[in-house]
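Coming up: subunit A.
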Amino acid sequence: MESSILTLLIFVPVAGAVLMLFFAMLYGKENAHYYKWIAAITTGIQLVLAGILYLNFDPALSITESPFTVQLNWITHFNIQYFLGVDGLSIPMVLLTALLSFICIISSWKIEKQALGYFSLFLLLDAGMMGVFLSMDFFLFYIFWEVMLLPMYFLIGIWGGPQRMYAAIKFFLYTLFGSVFMLLALLALYYYSDPHTFSLITLIQTVGSIDATLWGLSVKYLIWMALFIGFAIKVPIVPFHTWLPLAHVEAPTAVSVILAGVLLKMGTYGFLRISYPLLPGEMVNFAYILAVLGVINIIWGATNAIAQIDLKKMVAYSSVSHMGYVLLGIAAAISDSPAGAQAGMNGALMQMFNHGTITAMLFLLVGMLYDRTHHRWIVFPNDYEKPELAGQQGFGGLGAKVPVYTGFVAFAFFAGLGLPALSGFISEAMCFIGGFSVFRTLTIIATLGILLNAIYFLRAYQRIFLGPLNETYKDLPDITHRELFTIIPLAALILFFGVYPAPLLDMISPAMDGIIKIVQSVI
Partner candidate 1 sequence: MDSLQSYLIIAAILFSMGIYGVITRKNAVAILMGIELILNSANINFIAFNRFGGMENLDGHVFSIFVIVLAAAEAAVALAIVINLFKNIGSVDVDDADLLQG
Partner candidate 2 sequence: MSNLSSLSFYIPELIIIIAILLVIVLDVIPVCKKYTFPLSLGAILLASVFLWQSYGESHGLFMGMISIDPFSHFFKMIFLLSTFSIILISRYEKQLDSNYSAEYNALLLIVLLGMFLMSSSINLIMIYLSIELVSIPSYILAGMLKNDKESNEASLKYVIFGSFASGLMLFGLSILYGITGSTDIGVVTAALQAIEYPLSIYFPLILILVGFGYKISMVPFHFWTPDVYEGAPTPITAFLSVAPKAAGFAILIRVFYTMFTLEGSVSATLPLTNINWPTLIAVASAVTMTLGNLLAVQQEDVKRLLAYSTISHVGFMLMAFAIISPDAVRAIMLYLFIYLFMNLSAFYMAIFASNKLNAHHINDWDGLSRKNPVLCAFMALTLISLTGLPPTAGFVGKFYIFAELFKHQQFYWLAVVAILNSVVSLYYYFKIIKSMYLVDVEGEVNKIEAHPVVNWSIILFSAQNILFFIYWEPLIGFIEKSINLWSG
């Protein structure tokens, strides 16, 4: 049982998708109801499996010792292995993926357009994400990384907003551009290391001895840069971020949740899983640049968010800003004070998890508003299709009309701007503590981001929910039970980890200590 649980986590959704195809063959494609239920049950099973994994997980064990690890030969000819494992770095991401997938299926309950396609692609996407976080073989990792793009392309392209086709291909081209460089890095790592292997565990030992040069640069540096491009586009690090606002805005709600909640984390996860342990020397040299990029992300994302009048776009840019904290945190691994390095790294991973829950909640709430009102303009743009509305406020005074909804939005906004006692605060603070121990000035600049975050969240809140009620929305219905069901678990997690982060911290810190040790050993 223990060794098959990781395989099941990946392939239960695939089985669900296959089952849907059988249903479609037997009962015709029209019956959307079956597909919803199959999707909900499969992701539910996956969530339960993730729960079992969490309960039996021992953070002290490394991948090689863990009972969950699966290592089988796939293609002996290239020494490619089916190698899955879980450690403190991947488990929060696995839990997040399972939780968000389930929630997203529930939140997509009203999808009627081509339900078979939507739910089966969603399950494949789920499987791909799970695979990325569980693979310990670089080849397998790469496969899952790419596999995930395909359903994403279709999900944005078919079920998205008005500019969906452009958004879908732009997303795809950007991320593929990044991942092809990763393919080169993958091959270089394989052929330069001795023995030739894709195993991320073995590579940690063998990569160090590479001392070849190419085009006057060291091969290790080139590999680092190739990986950096691949991961940076995913994070996204400014200036590679331009695909993000478009994709987030055009995607349907559930897909935005997955994009912001899980996909962005893959970039930083890649840094921690691959770049850091394999190429610590290059990482140390690059750390300062990484921190600078992180700060740019924080400020650039936040200032852009301030400028947005589309609520969803504002939330999308807030993600760019929040991922900046993660970058700052992981750059702090080079800190000469052990506490600083620990705070930075643990804070970064916690921020990845917490941002996943917070941003998921934000996108879900925006989606609910959009479902009811069919627009999400905080302020109508000047060239709006109805000229009489141009420049007017989009909403106003909804607070009195839909109090429960407003309460949750207030909760999510406060979590997003980092209010103490909510989870975002703790992880952001830890990132700053870590960052401050190495990059003083930069971190001080970065704290500006908190202020900027507060500006756009509070202003949006005020414009939408306070003031006199906009008469157009006098019949606006409040949140439904199904919607509550999607929001409450996230809110509970945000509150719980805001007050008591120890369970999360205990789970991840041994793994992060391991990475810090590798990095510190080359300074």
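By definition in this document, a residue touches a chain if its C-beta (ideal position, glycine included) is under 8 Å from a C-beta of that chain, and two chains touch if they have at least 3 such contacts; residues count from 1.
Candidate selection criterion: all candidates are chains of the complex that A comes from, given by their letters.
Fair warning: this is a prediction, and the values are worked out from it, not measured in the lab.
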Touching candidate - 1 or 2 - for subunit A as found in this complex: 2
In the complex, subunit A residues that touch candidate 2: 29, 75-78, 142-143, 146-147, 149-150, 153-154, 157-158, 164-165, 168-169, 172-173, 176-177, 180-181, 183-184, 187-188, 190-191, 214-215
